[in-house]
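Removed from the display is one protein chain of the complex; every other protein chain stays in position.
Showing subunit A:
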Amino acid sequence: MTDTAAEPPHASDPTYTGESGPIFSLGFRTAVLTLITFGIYRFWAKTRIRRYIWSSAALDGTRFEYTGTGLEKLLGFLVAVVFLAVYLGLVQIVLTFAGLSLAGEPNTPGEAMAQGAAFSLTFLALLPFILFAQYRARRYKLARTRWRGIRFGMDKAAWGYAWRAIGYYALALLTLGLLMPLATYRLTKYMTDRSWFGDAKFELGGRWTGLYRAMRHVLIPVFGLIAGSLMAGFLDQDWLIAVLPPVFVIWLIVGVVNYNVQSFAYTTSHTTLENGVSVDSRPQTGTVIFKYMIGSIAISLLLGILVMVFGGIFAVLFSGLFQMLEADGPASWQAMVAPAFVGVLGYLAVILAAGALSLALVVQPILAHYIATLRVENVAAIETIRQRAADEGADAEGFADALDVGGAI
């Protein structure tokens, strides 16, 4: 679109202004609160982090707003727990029984496989709920997002999504990934076509075959690996077996990241709002990988320093204890308090800092890149869009919280 000479009426580039310091501090403080409330604060923690991230993103001079509350997330979680506690408890006990009666101690490879299958059935039994939860979580996030005071929203259609997703993903799996673009496109379309900004509906254009460009670096290593091992078997060439797998596996990992980034770019760029507003997205796979690696290295270094500091204090206190032991014979338990305290404190500090650091140094930079490479065309047409009714949100994203679906933010 940029190669045409005439610019569209009025395009706007969204901006992201979030900084590492504030989000690290927010992430760390809320993690401490979560720890000392035995996990209850996690709903408020996520809400506060979202509020910061949403309000750091701006389009055409207006910042986004997240209006969700920790309380409604807690209530939604309780609803989901009541249901899932019963379901999961029953499923797991029955499946364990099935696993045991199939084979206590697997004697043949067949029995071992049957037993493995019975245990992994827990995941399959939960799969519909995981997919249901993914749709619900997205609906909740959209329903709690506003821009210029106008609500986003999404239709209630989570079960329809869950069944379709099972079908499409099964198809993709059975074809060794050949039909993955179909699954990605149709499922994205299912969600996009049910999303709204105010009274204007989103729509996903394009074609599912358009995703093969993004998929090629997944398919080449997958089929390369299969063909290579067949060839190696026929030709009896040992060096093929030594060289091919590592090359293809690294290729595949990069390919999967590339597919995630570029399928997002394709589907986002083909998304339009009813009244002529359209979006263009050009994230770079290389930049995403680079930011991820730089962030991970920085986190390892910082955590390493933290471990060294606490480890040093611990060692000093502990060696003091040993000297005392040698000098005075039996040590009292009081002497253990200081080293134990430093040890526990150091352990907690590292765990909590790790979460907050990954938010500040990996999640946010990558998110910022996605936003910086976004462009909204014909933004003036938005002005005619009207408010939509509030979505009471039923159980918020309780199922996603209970099943740990939904990732970093």
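One rule holds in what follows: contacts are C-beta pairs under 8 Å (C-beta built on N, C-alpha and C of every residue); 3 or more make two chains touch, one makes a residue touch a chain; residues count from 1.
Criterion: contacts and distances are computed from a predicted model.
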Identity of the absent chain, which is to be given by its UniProt protein name, from "Heme exporter protein B", "Peptidase family M48", "ABC-2 type transport system permease protein" or "Cbb3-type cytochrome c oxidase subunit I": "Peptidase family M48"
Residue touching the undisplayed chain, where the options are A:P14, A:P181, A:G198 or A:P339: A:G198
Sole contact to the chain not displayed, among A:L348, A:A372 or A:I409: A:L348
Where the missing chain touches subunit A, by residue: 17-19, 22, 31, 34-35, 38-39, 42, 48, 51-53, 55-56, 61-63, 65, 67-69, 71-72, 74-75, 78-79, 81-82, 84-86, 88-97, 100-101, 103-105, 122, 144, 146-151, 197-198, 348, 351-352, 355, 382-387, 390, 392-393, 401-404
